[in-house]
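Shown here: the complex without one of its protein chains, the others still in place.
For reference, chains read A and B in written order, and residue numbers begin at 1 within each chain.
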Amino acid sequence: MADTYIRVSLPAVCFVWQIAMVVLFGVFIRYNEESDAHWPEYKKKQNITSDAENDFYYRYPSFQDVHVMIFVGFGFLMTFLKRYSFGGVGFNFLIAAFGLQWALLMQGWFHSLDYNTGKIYIGIENLINADFCCAGCLIAYGALLGKVSPVQLLVVTLFGITLFAVEEYIILNLLHCRDAGGSMVIHAFGGYYGLAISWVLYRQNLNQSKHLQGSVYHSDVFAMIGTLFLWMFWPSFNSAIANHGDGQHRAAINTYVALASSVLTAVAVSSLSHRTGKLDMVHIQNATLAGGVAMGASAEFMITPYGALIVGFCCGIISTFGFVVVTPFLERKLKLQDTCGIHNLHAVPGMLGGFISAIVAAAATELVSTLGLEGKFANRSPGTQGGYQAAGTCVAIAFGLVGGAIVGFILKIPIWGDPADDNCFDDEVYWEVPEDEETIHPVLEYNNHMTHKQQDM
Amino acid sequence: MADTYIRVSLPAVCFVWQIAMVVLFGVFIRYNEESDAHWPEYKKKQNITSDAENDFYYRYPSFQDVHVMIFVGFGFLMTFLKRYSFGGVGFNFLIAAFGLQWALLMQGWFHSLDYNTGKIYIGIENLINADFCCAGCLIAYGALLGKVSPVQLLVVTLFGITLFAVEEYIILNLLHCRDAGGSMVIHAFGGYYGLAISWVLYRQNLNQSKHLQGSVYHSDVFAMIGTLFLWMFWPSFNSAIANHGDGQHRAAINTYVALASSVLTAVAVSSLSHRTGKLDMVHIQNATLAGGVAMGASAEFMITPYGALIVGFCCGIISTFGFVVVTPFLERKLKLQDTCGIHNLHAVPGMLGGFISAIVAAAATELVSTLGLEGKFANRSPGTQGGYQAAGTCVAIAFGLVGGAIVGFILKIPIWGDPADDNCFDDEVYWEVPEDEETIHPVLEYNNHMTHKQQDM
Partner (left out) sequence: MADTYIRVSLPAVCFVWQIAMVVLFGVFIRYNEESDAHWPEYKKKQNITSDAENDFYYRYPSFQDVHVMIFVGFGFLMTFLKRYSFGGVGFNFLIAAFGLQWALLMQGWFHSLDYNTGKIYIGIENLINADFCCAGCLIAYGALLGKVSPVQLLVVTLFGITLFAVEEYIILNLLHCRDAGGSMVIHAFGGYYGLAISWVLYRQNLNQSKHLQGSVYHSDVFAMIGTLFLWMFWPSFNSAIANHGDGQHRAAINTYVALASSVLTAVAVSSLSHRTGKLDMVHIQNATLAGGVAMGASAEFMITPYGALIVGFCCGIISTFGFVVVTPFLERKLKLQDTCGIHNLHAVPGMLGGFISAIVAAAATELVSTLGLEGKFANRSPGTQGGYQAAGTCVAIAFGLVGGAIVGFILKIPIWGDPADDNCFDDEVYWEVPEDEETIHPVLEYNNHMTHKQQDM
């Protein structure tokens, strides 16, 4: 049995990193004009007459929806294992709480740094972006669920946020790709990052924990809380940082219909894959979301509502098929253990989303591409933009794979308190688990009974 | 035992209907001006100078609240059965995901069709209306919970959405009734639609599944998630499509106080109905919501806050009384099996809500009715409007009863894979249910023990 003593490492990492955050925030982070008490002065100086210029509800409702997806959505989606619900929702909480602080800094340095003052000025939109940034790491956690220690997860987060900020800068600011809902920068990156880590951390004897790698009835219901909050708020996710006005409207509509379409095809394939047509909760919990992932990059495009339906249609099928066929194949042949199946929900649909956006951008008429994206394509033909969208997707995947491999090797150093192969998927390792009367009685009983039986003999 | 093989029918229905949606969306559905990338051109043409004219957050926060009610609210409310939580939340998800697509089309044809271009132009408000439309079918599902197959549910949804769009058109556009929160068009219609179907599908020997027609401790807690999200967001539901400005404010306030009042009277009657005053979770989960249902039609009226309190007061009593007395009576005497008691939560309070709106409209002073409803009554006296409100309620009930009876007979055709009488309320029939250690051990144990006992003899 591995040494899962984390009483030194976990508090040390939490304290040291949190103190580092305080210091770095002290040096770098300030309120932006809209959040600063000097706003009335600024307003006068800039000749702003309307209070609507500083309306709190300009993007705040979207922020809260995204926030719910990160903490309740991802958190509860990972409670499906029978004895890893504490770790699923609890470590998700820890990762995101650390990640968003580090993301405010990393994204700040790349996007909001004022070179005159050397400060990062933050407002509500930075909070949304920080939450987005965390999503990448939480996706990666999906592949690692139950097999790593919380200290390892914090390391995954530290590097994940850093890599994210760099690839995001390259894709959005250098390549000028459009990716409002993060098909590439969040899902493809996060998916391949997690898969690469998991591949390096392959556990030969994981089947020793096989009895815990499944759900019980109520843990599946808990996971549906996560699924539904992700599903419902995905239109907000894809529209949160889209261009105000028609761009946001379109992003919400496209995502809404794509997700609806994914549900029907996920149900269809799930039913097809069982002897008598029974549905599998794993598919309903995950593959129904594939349409939202795939719509990310092109949500604000003029993809048309039926285009969005087709995207959802195909991704629901591909994702469910992935759960039925590809994940077992990857585990057997590629030695890739992917607890939540992020390959099917994030990596592949994210990659497809990137390529779909390339096709849609390339197919855009000059007029629409100019208008619809507020002149962002203005210096490029639609075809060129399409090429860049595809290139951006490849950059995201490359960052995920290479970064993940490196982080994986770092995590192999035997100092992080990770569980042994026969100890995975078990909250007992890192949590004080209450004695569960319902489970304990039968076991006691069983033992009594056995004793009794033996006495009889 | 009935044949519950759905491996052909369920995928076939999902695929065919989803493909039909893609085709119909392709032919009919386009972005409206506010969601279209040509908005800047349109804006110039219409001499619109302010960006506020296309603000995303104009109704979007209400949309998300309603969306949560449909998927988490209705979904989790139906997880209360001990072994039908997967079906409760999962089929709710399936119904709504299909229903909203079909609703965008049906409501589009009736309300948003542009006769010049032959297209339906959609925006955020259409999404809210589509969600509303699904609510009718989800209410109907409440009566059928545990007794029908997912294929049957999709049929219920197809016809339910169609009927909804027609009755809504008659009530709102022909009779010019006011029904912002849908007491008539959603709750009365949906309630009687479900009851009529359930009445036709009466199962003589349902008591063979009696052991599963109840809750366990944690399934009741899950159901409270549904109750609370419905309860909390009901002010958004009733105000989502009310007139902007004072109408929305009033709708939210009225619904908020009516719901609070329902909670106290539901608790009081629940306690009264037990020998020592214990509360029944069924009442808390359902009857506390009756005030919101009944306020639907008159939420935007000048009913006054104490008027709203009185509505909530009475409906909390009536609804709880319904659960205690009427539902068992209906089952015994009318052969009407209503799993969730939608008769008490939707049908009756919805009908009452319609009649309350008739009284409030008739009692309105000329001034208020003109002002408060932006001239919508302008050509009618308050008394006349009151008459129309009552007539609208009757139309909704008639559509529900007649439509439900017809759909019920369609569902009796033995091709839909519905469960046998001794197989109801059981997820095993349509879901791969995880082996639950907690439940399996005792049973195994019990069997072992029995064998053992027999050996002793």
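To be clear about the criterion, a residue touches a chain if its C-beta (ideal position, glycine included) is under 8 Å from a C-beta of that chain, and two chains touch if they have at least 3 such contacts.
The shown structure was predicted, so the numbers you read here are calculated from the model rather than taken from an experiment.
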Contact residue for the chain not shown (choose from B:65, B:167 or B:338): B:65
Touching the absent chain when the full complex is considered, from B:37, B:165, B:188 or B:284: B:284
Options A:225, A:240, A:259 or A:282, residue touching the unrepresented chain: A:225
For chain A, residues in touch with the removed chain: 4-11, 14-15, 17-19, 21-23, 25-26, 29-31, 34-41, 51-52, 54-57, 60-61, 63-64, 67-68, 71-72, 75-76, 79, 83, 85-86, 89-90, 93-94, 97-98, 100-101, 104, 122-124, 127, 150, 218-219, 222, 225, 417, 429-439, 441-442, 445, 448-449, 452, 456
Sites on chain B contacted by the missing partner chain, in the whole complex: 52, 57-58, 61, 65, 82, 214-218, 220-221, 224-225, 228-229, 231-233, 235-236, 239, 244-250, 252-253, 256-257, 259-261, 263-265, 267-269, 271-272, 274-281, 284, 288, 302, 304-306, 309-310, 313, 368, 371-373, 438-439, 442-443, 445-446, 449, 453, 456
